[in-house]
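Data first, discussion second: the structure below is written as structure tokens.
Note that one protein chain of the assembly has been removed; the remaining protein chains are unaltered in position.
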Amino acid sequence: MGEFRIHGRPFGFLQRPRVKPGSMVWYFKRDKIAFTSLLLFLIIILCAVFAPWLTPYPNEGIGEPNISNKLLPPSSEHFFGTDLLGRDLLARILFGARISLVASFSIVTLALVIGTVLGACAGYFGGGVDEVIMRITDIFLAFPSLLLAMVIASVLDPSLENAIISIGFAWWPWYTRLARAQAISIRERDYVKAAMGIGVNNLAIVRRHILPNLLTPILVQGTLDLGSAILTLAGLSFLGLGVPAPTPDWGSMVREGRLYLLSGHWWVAIFPGLALFITIMVLNLMGDGIQEVSNPRARSEA
Amino acid sequence: MSNETIIQIEDLHIEFPAPQGVVHAVGGINLEIKKGQIYGIVGESGCGKTVTGKAILQLVPPPGKIRGGQILFYGEDLVQKSEKEMQKLRGRKIAMVFQDPAAALNPLFTIGDQLMGIMIHHEIAEGDDLQYRAVEIMEDLGLPRPKDLLNVYPHQLSGGMQQRVMIAMALSAKPDLIIADEPTSALDVTIQSQLLDLLDRLRNERGITIILITHDLGVVSEICDELSTFYRGRIVEQGSVREIFQHTKHPYTKGLLGAVPNPQYLGQELKVIPGSVPINLEPIQGCCFASRCEYVMDGCRQSDPPFVALNEDHLTACYLYEEGISKGD
Partner (left out) sequence: MTEETILDIKDLTVDYDTQGLFRRLVQRVRVLENFNLQIHRGETLSVVGESGCGKTTLANSVARFKQPTAGQVYFEGRNILTMDRATFRQTRSEMQMVFQNPYNSLNPRMAVLDLVSEPLVTHEKMPRIELKNRVEELLVEVGLSAVQMDSYPHNLSGGQAQRVALARALALNPKLLLLDEPTSALDVSVQAQIINLFQNLQKKFGLTYMYISHDLGVVQHISDRIAVLYLGEIVELATRDKIFQSPQHPYTQALFSSIPVLDPDSNQERIVLEGNVPSPSDPPSGCRFHPRCPYVLDVCSVEKPAIHSVEEGHWATCHLLDKE
């Protein structure tokens, strides 16, 4: 058993056990841009994970200054030059990758979890629960998210954790709306009725039937948001509200480096900026690819 | 019904690439349809009947492709035609009516706009003539208050009405051939009767050839003249409806007929074909039905049984009937 069937299902044969990932991966491979960006993304992850071993200057990467090497241009010893405190820029960027990746995943996860649970409940229960949750969501949505994140960040002590919390708390409302719309359509489905008919209680229905089935568009949105998360964090750091020194964050590095652009020490700001640009682009292209792939594809009928 | 052949399909092969290999949706079929016939293409889901219908119009959905064979329309091979040439034929000479009218009718345009749009596109009429013609077509089909219908949107109509509007659209360019894919499956039984009557009248009054793709044997026995039974992308039995229903030969067709509840055999269990339809990942070795056939013999699995004529209106591909003689019928 475990054979694939066309019987009664127009595109059943394109799907594998464990639901969609099988066929999605297959389509993903055919989309060259998405596949290339996935590879690049893996390279970025590897850089982040193996940062201490990829550079001869691991300590400088973390933050230890070396003033004697202050503001050296790119050379064979320092591929990207050094920053204002003499730290090797390449090392800083590699370690910065860790921050960016960890932060973006944490931000999206935080926003997604809060938003999805609230949205699913609002959509499934309707009535008073829906009203209360949606009005709170509307209040949050009234503010531009960056501004909201800045306000929250300014109240908290500057740290990576707090930066993550600020942005996460500014972003959850979007997921709530998305989850709610999905939940409303899912609750009309027969399998939810069947669960009600069995006597399953409401919370179990939300947990077992509503949540798992609304995840796909939510996860797609999450992937698309990863790039924005890095950008927002960079923005916060640039304004001084994000990650404090000496933690290597690309946004903070750009902030430090901007003072030296005109004096000819271009590398201090440009290389972190490039890192941001490439990473965000890669994440966006990957997100696009995932979005393409998760839409029902060429319907082949037999 | 004349003797002129309007459609002749020869050795058609259609394939679909899939993650696990290539699916052979249609594996070498042959059929001939005469002008003015109502021809039934019968089978269950996954048998290749819908894709065959679409192939005639060269509308096989990608990534599927026609990999061999000919589809002759009045002697011209449609497989060889360019997209431009096909566009001239579609809607004009050959029209298609789909299963789900809600999906085929554009919700943003009124019925009148859609009907007249077709006529403009195929240069059937123009100017003031358009509305008059549109109303005429709908009247002919027995649609109530056609003048009012011109300004109605599809969602305002019931399923049966939508289906009839689709037929009106199919007829607007006066085609020679209509391919109807499960036109009655989504309809109530009483509306289905109306629609079948309509199709019959179209054939009788206007000489339009109709290919009826369906899984409903009852519908086939009502209005079709000839039929082909499809199984796993192959034709297993072919011929006149009377012959096939009264002297069914192929075990699959027998199984299909036996599975339909019959008032004569109330109280008995329905005859069942054991197992289920396997997927065609490689070209099929031997008879396509061998794995489920109750009369299976050794030779069945080795090679494909040839299509044998039992009499002038009945052909079947089964080793039980080699050279036209039945073995252990």
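A and B label the chains in the order they appear, each numbered from 1.
FYI, a contact is a pair of C-beta atoms (placed from the backbone, for glycine too) under 8 Å apart; a residue touches a chain by one contact, two chains touch by 3 or more.
No experiment lies behind these values; they were computed from the predicted model shown.
Here one chain is not drawn; of A:38, A:150, A:195 or A:218, the residue touching it is A:195. Which of B:56, B:217, B:235 or B:293 touches the hidden chain is settled by the complete complex: it is B:217.
Of the listed residues B:241, B:287, B:300 or B:315, the one in contact with the hidden chain in the full complex is B:241.
Only one of the listed residues, B:2, B:80 or B:262, touches the absent chain: B:262. Considering the complete assembly, subunit A touches the hidden chain via residues 1-5, 7-9, 12, 15, 17-19, 189-191, 193-201, 204, 208-209, 212-213.
Across the interface with the omitted chain, subunit B contributes residues 44-45, 144, 158-161, 188-194, 197, 215-219, 221-222, 241-242, 245-246, 255-263, 266, 269-273, 276-277.
In this section, only the chains that are shown with their structure count from here on.
Note: centroid distance subunit A to subunit B, computed from Cα atoms, is 50 Å.
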